[in-house]
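Yeah, one chain of the complex is gone here, protein chain that is, but the others are all in their spots.
Now for chain A:
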Amino acid sequence: MDIPSIPLGDWIESGLTWLTSEYSAVTRAISRFTQTGIDVLNDSLMWLPEWALLGLITLLCWRLAGARLAIGSVAGLALIWNLGLWNPMIETLTLVVFATLVAVIIALPVGIAAALSNRLYRLIMPILDFMQTMPAFVYLIPAIPFFGIGSVSAIFATVIFSMPPAIRFTTLGIRQVPVELIEAADAYGATRSQKLFKVQLPLSLPTVMAGINQTIMLALSMVVIAAMIGADGLGSEVWRAIQRLRPGDGFEAGIAVVILAMLLDRLTQSLRKTRRSQ
């Protein structure tokens, strides 16, 4: 018996083609806007001399997380500078910051809505599962026809890939607020928005911050992979090392990614802790 295979791939492709042609004006506008944003951020970070930015980041680490992270930051960033990977590092950082911003701006309202409405919760959770388990590379493919080769496509794929934890943690954080506190707010006649802003959001903040931390980490891993569709940064250094079969260069760029990851992780975690201990 010969069962014809379902042309799922064809359907998706024709759907994507339709989207691309119908909404090209929109995607081009988004593309221009995003590219400008990236360029501005990138240029301003690069405009600062290396030592100044290094000093600024170290100061930030020291104020937020203490002396140990500050020392780590000096050592790590100095190593990156020394290896000549400063500019790629800045490019990667820009992409991460930008993608995380977009992801969080979308994720917070969606997460809050999903926490407050059971129907929306049931609708969104499978979509999040889909977004998270789909192999990350797959997002790169449709990104190209939408936004062309380069950083904007990288941001698009990164936002989709890194957004789920921010949504999930926001929803979880709000749902975790003890019922008795909700009851207390109700008993004193709080409106929905008073309840949200005075009780639910402040109490879920540590969990939301944990979600944002996850989003940053995922974004970093994705912008490195996005080098395959022409994103600049440390990823493209790794990619070049692969193509030229130069493991030494590859590891150098890889170590720079690890240093950046650790700095971002510790910084956002310390943000979470200072909030909690208040």
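The rule is short, and it goes like this: contacts are C-beta pairs under 8 Å (C-beta built on N, C-alpha and C of every residue); 3 or more make two chains touch, one makes a residue touch a chain; residues count from 1.
One rule holds for everything that comes next: contacts and distances are computed from a predicted model.
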- Query: Under which of the names "tRNA-specific 2-thiouridylase MnmA", "protein-glutamate methylesterase", "YeeE/YedE family protein" or "Quaternary amine transport ATP-binding protein" is the non-displayed chain listed in UniProt?
  - Reply: "Quaternary amine transport ATP-binding protein"
- Item | Option touching the unshown chain, where A:V74, A:L108 or A:A190 are the choices | A:A190
- Which of these, A:I12, A:L59 or A:L181, touches the one chain of the complex that we don't see? A:L181
- Item | Contact residue for the chain not shown (choose from A:A78, A:I144, A:L203 or A:M228) | A:L203
- Message: On chain A, where is the contact patch with the chain that was removed from view?
- Response: 178, 180-181, 183-191, 194, 198-199, 202-203, 205, 278
